[in-house]
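Below is one structure, written out as structure tokens; the observations come after it.
For this view, one protein chain was removed and the others were kept in their places.
Going by the order they are written in, the chains are A, B, C and D; count residues from 1 in each one.
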Amino acid sequence: MSSLLEIRGLEVAYGASQVLFGIDLAMAEGEAATLLGRNGMGKTTTLRALCGLEPVRAGSIRFMGEDITGWRPDRIGRAGIALVPEGRQCFPNLTVDEHLVAFFANRRQVAEPWTPARVYALFPRLAERRRNLGNQLSGGEQQMLAIGRALVTNPRLLVLDEATEGLAPLIRDEIWACLSALRAAGQSVLVVDKYVEKLIALADRHTVIERGQVVWRGSSAELDADHGIWHRYLGI
Amino acid sequence: MTQLVLEQALNGLQFGLMLFLLAAGLTLVFGIMDCINLAHGSLYMVGAYFVAAAAQAADSFWLGLGAGIAGTAVLGLLLELSLFRQLYRRDHLSQVLATFALILIANESVRLIWGPAPLLLNPPAALSGPVEIAGFFYPAYRLVIIGVGLVVAALLYLLVAKSRIGMWVRAGAANREMTEALGINVRGLFTAVFVFGAALCALAGGLLGPLLAVQVGMGESVLILAFVVIIIGGIGSIRGALVGALIVGTVDTLGRALLPTLLRATLPADAAATLGPALASILIYLLMAAILFFKPQGLFPARA
Amino acid sequence: MADALLEVRALSRRFAAVDALQDVNFSVTPGEVHALIGPNGAGKTTFIHHVSGALRPDSGNIHFAGRDVTRLSMHERVRAGMARSYQITNVFAGQTALDNVALAVQGRPDAGSSFGFWRPVAAERRLFDEASAFLEQVGLGEKAGQLAGHLSHGEQRALELAMALATQPQLLLLDEPMAGTGPEESARMVELIEHLARHVTILLVEHDMDAVFRLADRISVLVNGRLICTGLPDEVRQDAEVRRAYLGDHL
Amino acid sequence: MAFYRPARWQNAAVIVSLAMLIALPELLTALDQSYYTGFATRVLIFALAASSLNLVLGFGGMVSLGHAAFFGVGAYVAAICYDAGIHEGLLVLPLAALVAGLFALLVGAISLRTRGVYFIMITLAFAQMTYYLFISARAWGGDDGMPIYERMKFAGLSLLGDEALYYLALGVLALCMLLFARLAQARFGRTVQAIRENETRMEALGYPVFRYRLVCFALGGAVAGLAGALLANLTGMASPNLLQWTQSGTLLVMVIIGGVGYLWGGLVGAVVLLLLEEFLLAWFEHWHIALGLLLIGIVLFAPRGVAALFGKHHG
Partner (left out) sequence: AGPIKVGFVSTLSGPGAGLGVDIRDGFNLGMQHLGGKLGGLPAEVLIADDQQNPDVAKQATDRFLKRDKVDFMTGIVFSNIMLAVGPAVFQNQTFYISANAGPSQYAGEQCNPFFFNVAWQNDNLHEAVGKVVQDKGFKNVMIVTPNYPGGKDAVSGFKRFYKGKTEEMYTKLGQLDYAAELAQIRAAKPDALFFFLPGGMGINFVKQFVAAGLSRDTQLFAPGFSADEDVIKAVGEPMMGMFNSSHWAHDMDNAENKRFVADFQKTYGRLPSLYASQGYDAALMMDAAVRDVKGNVADKKALQKALEAKRFKSVRGEFKFNSNHYPVQNYYLRAIGKDAQGRVTNKTMGTIFTNHADAYAAQCKMK
């Protein structure tokens, strides 16, 4: 198993207030990993730093064996990391169709790439709204679009930050099913979400952070077995 | 009479397309990248000066036009790299201040280099006279402007609304961070758009120079008109800029042509003589205020 | 139902090609917590927008506390006793928590006119005393002096509630108050809403079914702009159509 | 941005500056530089105009590019009054403020339906209309403007000497600044500041947002009118140039230089810009280049304005 992602001693600060104090995280190609923790513990910050959206104060990030620390976000994006951001961030001035057409890319020459058509097949609701602008969608529709937009870049690593937020139960199930399918097809994913049971079923490895530090790390079986961790670090 | 109406309609079209040429670059930078560029008019002025100077040196209008456009594009590149790059992220007020400053600098520099007197820029001899169409004469050069305006409109529409580059630019304008995270080099893209906008300015300046005066301060009066156009059309919409330009062109032309006569028929001669021209000169502003009153986002709001 | 607090009759709204709301009849009785659920894009937020006055219907009308408010603007409806929280957190980030709530208090009709040009607000004790009380009520008493932008997500949602409460509404419109909160904070939010429900009527939009079934007295289900059923939680849970369209195997 | 709260040292600073300003004309006369009394009066008047724009822009969040219209209308009211034989400042000044304020009310009522750049442009459009109307209005001198051959009186006292007008301008400015300072911390000021930050939220708290913005806009217009009337008396004329969009731009530049939303922003900006103009001009024929570079420097290195360098926003 080759190493896909390796984060070492990551520290990030917003101005004077430091948020991450040395996060370590590693993923192998084809793996699904999660990042868990309560509100405000630094999950989003970790993902943003990974995508080059926050400057790294200390530590390093290696992706596909290359040191990508300090790269500009677009370069990281082209290297194969795609983000489904917290809060969806659809473009208000692009139609649904344009969201998918504009960012479609198959840089790795995948045999069966994600195309706009495939995304529409996954979320028929989006197909019905293809002429709507990004801000003319319901919250849930925006979430679907954000996932679709990341998929059409055909990334090596798909990063999802609270991608099920605001989705109806049925759709949420669909997303989980879709992630499992992606996973089965060999797509590497890094997920932040609050539905721990679902994550245990989906992912191989879990990292729990608390106040910007890793406090627990282990496999799905270990996490499933120890509900003390759930209670202590996740407030469940 | 029909001939006069026809000619005035053609004039409206021509004035509208001329405004469109000016507004086109502005829509790109202002409407799409959301950067208020008051110095747009200055680029237009500098473009016209470059074209005029080059045309004089080369003794050919077309060579001058090419060289002037290239020169303005280079200037645009330098400006973008040194200043505008910092401005995109700032609020509108900072943009207003910085580009207002650019106007001051540009006007003064042009005066320093070329002196205060207007520069000579004549159309190519072949186009300098009128041509006959359907029994009446119309300046050939104005027909060229109509043609170029239509071509630029079509190209821009395809580029912005239909091409992936256009989508990236719009996405980058709305949410730069996210666009970058999706693998698009927004910085480079914006530079390219700005340079393109500057080249459009020079095209407009070079083409309009033979019709209008190439002089210091030519940018400001035009700038306001261009703003009016894109505001009426709805900021960020190429279609809106075109429609807005045509509306302004037509209304202004017809207003000037008809209002005095109309008022003379209805009002006492004295009142008509003062009111007519006064009304005609504020007509487009009235129009803009009225349109914004009913459609506060312009006719074709790009972002509903 | 003559004694309904909110009564919506035959409300319809179309966005270009989308029928966001079609002939919706809906009522909220005083004192209840009425949940509105439905798939994404069903029109829930749109519905809330119409009730609160942010959008105008194509047809239909809205009665509130016995009065036709269809033509009233948002602030007039607030003054009539409606308050809302937003699906996306919407507080004054640069102001302290206390100032946020004080603004809400100041906006109330009984707090006097806001066309005061001379007397500093800081001197108005009453405003701040009352604001503090509302902060206490949502458990933010300690954070009064903090900038709202520096509060955690869950705290901001609570602050938002405090602001809504400070307008002393008869009806509180809550659009996804649990969105983006972790399990712990969700639980706290549920408790808070439960507590508030004793004083004020609530219309709740939420995708968190645990919360909905715990809080709601009645539930309505909106699908594709149509209201497909209204009833007690158990009835809704059993409804085959609701299961197919929305709940799936949940619960 | 937080609500405006004055810094602690501010009161002391204000008293010291006021004392210095009161002594200034004496000092200038002693130095045989009485020309600068007129110049200082100008600075005070522009400080007033810029501060009135700062009320609209900094506190109300309305970026108006047509503020010069109200400034100019105030000047014309003064000139028309002179023409009509009304020479009493106690009458002229309130009248100028009233007319300019009412005009602003009208413009605001239409413009405030729009937002953002559309608002910038519609205010500009109204200013342009006013400009063209005054240019073609023969009765009011058209392009030549309207002269005021003799300054108004104030409470029966002559303002003929530059000093008298200076003190009048200083008094009006001080009163207006006091009003603004109080207003910024009073209910109205807080309301408009909150609206600046988040309009829909205020609407959802039951505030009739439109009304507050309109009143703020009209108040700004009225004070600008006051400044215009003073300026007309200083220069001895009302000219359509006062209504030109570049004049609005200059006022805007003053506010931005000084610091948007800082009580003293407009004032500081006016002082800085006019001093620069006065002294750069003397040194360098092409001083616009220097000024332009300086402004760009401010944008890049002191984006929140000069006032921000001295005072903190959060009290």
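By our rule, contacts are C-beta pairs under 8 Å (C-beta built on N, C-alpha and C of every residue); 3 or more make two chains touch, one makes a residue touch a chain.
Since the structure is predicted, the reported quantities are computational estimates derived from the model, not experimental observations.
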Checklist line | Visible chains that the absent chain touches, using the contact criterion stated earlier | finding: B, D
Check: Touching the left-out chain: which of B:63, B:257 or B:286?
Finding: B:257
Note to self: Can you say which of B:117, B:134 or B:265 touches the chain missing from this structure?
What the structure shows: B:117
Margin query: With the missing chain put back, one of B:23, B:97, B:222 or B:288 would touch it. Which one?
Written below: B:222
Check: Of the residues B:4, B:78 or B:290, which one touches the chain left out of the display?
Finding: B:4
Check: In the full complex, which of B:72, B:94, B:107 or B:185 touches the chain missing from this view?
Finding: B:107
Item checked: Hidden partner chain, residues of chain B it touches -> 3-4, 7-8, 11, 14-15, 18, 107-108, 111, 115-120, 122-123, 128-130, 136-142, 210-218, 221-222, 252-254, 256-257, 260, 273-274, 276-278, 280-281
Next item on the list: Go through chain D and note every residue touching the omitted chain.
Entry: 33-36, 38-39, 42, 132, 135-136, 138, 141-145, 147, 149, 231, 235-237, 239, 241-242, 281, 285, 288
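Keep in mind that, in the parts below, only the chains that are shown with their structure count from here on.
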Item checked: Steps in the shortest chain-to-chain touch route ending at chain D and beginning at chain A -> 2
Note to self: Taking each chain's centre as the mean of its CA atoms, which one is most distant from chain C?
What the structure shows: B
Checklist line | Euclidean distance of C-alpha centroids - chain A vs chain C, Å | finding: 31
Check: Which chain pairs here would you call touching?
Finding: A-B, A-C, B-D, C-D
Notebook entry, point to check: Touching chain B in the complex: which residues of chain D?
Noted result: 57, 63, 110-111, 113-118, 120-122, 124-126, 128-129, 132-133, 136-138, 245-246, 249, 252-253, 256-257, 260, 286, 288-289, 291-296, 298-300, 303
Check: Which residues of chain A touch chain C in the complex?
Finding: 38-40, 86-87, 125, 129, 131-132, 136-141, 143-144, 162, 165-173, 194, 234-236
Notebook entry, point to check: Within the complex, which stretch of chain C touches chain D?
Noted result: 52, 54, 73-76, 78-79, 83-84, 86, 90-96, 99, 103-104, 106-109, 113-122, 147, 163, 167
